[in-house]
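Here the complex is missing a single protein chain, while all its other protein chains stay put.
To keep things simple, chains are lettered A and B as they appear, and every chain counts its residues starting from 1.
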Amino acid sequence: MRLLGIIEKPNGKQLLVQDKERFFIKEDTEKNFSNYSFLKNRDKNIGNPMKKGEGVFNFRYGPVNSGVGEAGIFNICTYGERIISANIDPSYKKRGIEEMIKGSNVKKALRLSEDICSNFAFSHSTAFLRAIENAGKLHTDTTTKRIRIMALELERIYNHLFVMARLSKGASQNVLTSHLEGLFEEALRTNRRFSGSRFLKNLNGLSIDVSRLINMDETASRIKNIKDKFTELYRHSLKSWNFIDRIYNTATLSKDKALDIGITGPSLRATGADEDLRKYEKLYKNFTPRTEKNGDALSRMQVRAAEIIDSCEIIEEQIEKIKQEKQQDNKIDLSSISGDGIGACESPSGLVVYFIELSERIIKNVYISTPSLFGFKAFCDSLEGHIFTDFSFALDSFGINFADCSR
Amino acid sequence: MNSWALFGITKKLTEKFDYPPMKHVKKIGDRFKKSIHLYPIDVGNDGALNFEMTAMAAPQYNIHRFGIFFTDSPRHADILLILGRPTEAMIKPLKETINQLPEPFGIVALENNQETGIDIENLNLPNLLAHIKEEIDAKSIISLLLGIMEK
Partner (left out) sequence: MIYLILCLFVFGSISGFLNRKVSYLSAFFASILSFIAGFEAKFSGYIFVDKFRFLPNIYVGIGIDKLSGLFLMIASISWIAIALFSIDFGNHYRKRMAIFLNLSIMGMFLILAAYDAIIFLAGWEIMTIASYLLITEHEGSYKEAFQFLSFSEISTVSLIIAFLSLFISNGSFALLNIHSKSIAFLVFASLAFIVKMGIVPFHTWLKDAHSKAPSNASALLSAPITLMGVYGLAKIISITGYIHIWGIAAIIMGSLSAFWGAMEAAVAKGLKVLPAYSTVENNGMILATLGLSAVAYSVSANSTLYEFAFLTAIILSIAHTTSKTLLFLSIGQAKEQLNEESIDNVRGIHKSVGKIPALGIVISGLSFSAFPTLIGYVAEWMLLESIFQSYQFHSILDRIVSSSGGVLLSLAIGFASFSMVKLIGYSALGYNHDKVARKIPTFFMHTSEIFLIIMIFAMSFFASAIFLNLGYSKFVIGALGVPNRWLLASAKPVFGVISPAFFAIVMSGLFTVPFIIYLKNRVKTKKVISWNGGLALKEDEYFSASAFSFIIKFILRFVYMTKEVERENYAYVVTNDLFESFYALVIKLFKKAGYRISHFIMNGKIHIYILYILVTFIFIFIYFGALS
């Protein structure tokens, strides 16, 4: 069982809990989840408290920085070179989207959910729509589901490519970085050809009309091209000792620790746990999660690299299926849906979970559990004992960002 | 399988020069005709523009041929790229960053169709060369910069 969030309600707090593929709400009686206290402070401070001592100071990084590029503060406690404790302050990036969703209608809320974090835009919108579907007990047609799977895998591909490019850039692998950035740009262009948006926005809906997607064949060939090129690049990259040495044994996260924090996605799978929401979905054929054992930055990169290739295959497979099947006519009536619903989705960096309370098409309450929140906690924990130069490898290998974390 | 060194040079990824300079933007001045240095600052955008910054570094665009470079400090920058609409907390750091820019400098604000945050126009920023509210991608940003440089 994993605690994903603490939902504030007028009549007290409730816990959002996951048990394998089941997501449910629990009364706030059980405080024996080890990540309870950090989830409670998720908007103020994530990580571990500062330490004191002779010569110890806060090597603050941010809110304006060129290395990470996002508005947020890293408080790094050090006595020189060695990081003895770290925490992050996500409040600079907080845009209050959760509050904006409360009180808006489904259509506007869908748009806002995509605005939380562009690189996980489709995951967010999928999780949101699944929550709506669960709340209203709506039926979704198979083609829509398949298109969602495709888009999710497209999102996974460009995110993973981005993470790898960042890692190789951190290790000054300039040739590899250029190639990966080139592939990343290719992936973004594929997204645009596929959906009209480089970040797969404005595509998702309760029902996606397949006739909107005119470039299906081109997408397939582009994806095949990315897959071939990436396979070769990856094989080369593993031969560069300079690169591998920098990420091997860097920011190691043990399996127990990962489960304690509640982190999901490739970062969890890199520790050896084969948790992946996709394996419970029927439309994925013979899906097996990729795992590694060490839990370090290298393992996380290996998991992501394997997933890029898997995702390419899934997309090719789904395109075939979409072509064969005919889209069912699916009229959805939103006029009178109300109730609670939880929707979850396996984003490139872990679980995105939405809890929604609907009443008369208006969203009364929402709680969004994002992977970056857990990622930042894991990042702060695993960074301890490392030195400044490990910072970028630790951060980039988790594939997390402030936009996702501070909503 | 090509060897690693050859793999890097057997393909030309850079695309042909077809980036028309964007019209209706203020010019920064003759001094920066040949090259400009950018400092992007995220003030609370949804991440898309940050990703576009990475995309701009991709070999397809090869921005260095236009004389466009990224710097790591606002003190070395000619142009401040404001990514997104600022959150309340980021206004003070944004003002300080502008304060750190050497003169002459220019500011380009990209809102990328964002709904959250404060409108840049309310902040009265100095030397605002362009203020794009629509969605924008890497290629258009390059066009925009070329427009500013008068290429």
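Just so we're on the same page, a contact is a pair of C-beta atoms (placed from the backbone, for glycine too) under 8 Å apart; a residue touches a chain by one contact, two chains touch by 3 or more.
In this text, all values refer to a predicted model and were calculated from it rather than measured experimentally.
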Residue, one of A:62, A:182 or A:399, that touches the chain absent here: A:62
Among A:20, A:40, A:82 or A:326, residue touching the chain not depicted: A:82
Sole contact to the chain not displayed, among B:14, B:35 or B:73: B:73
Contact residue for the chain not shown (choose from B:44, B:93 or B:147): B:93
Residue of A:52, A:137, A:239 or A:331 in touch with the missing chain, whole complex considered: A:52
For chain A, the residues touching the chain missing from this view: 49-65, 73, 77-82, 84-85
Touching residues (missing chain, whole complex) on chain B: 41, 73-75, 92-94, 96-97, 99-100, 102-103
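By definition in this document, only the chains that are shown with their structure count from here on.
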Centre distance in Å when chain A and chain B are each reduced to the mean of their C-alpha atoms: 26
Complex interface listing, chain B residues touching chain A: 1, 4, 7-8, 13, 39-48, 50-55, 57-61, 70-74, 87, 89-90, 93-94, 96-97, 114-117, 137-138
Residue ranges of chain A in contact with chain B within the complex: 63-64, 66-67, 69-71, 91-97, 100, 111-112, 115-119, 121, 162, 165-166, 175, 178-179, 181-182, 184-186, 188, 198-199, 232, 235-236, 239-240, 401, 403-404
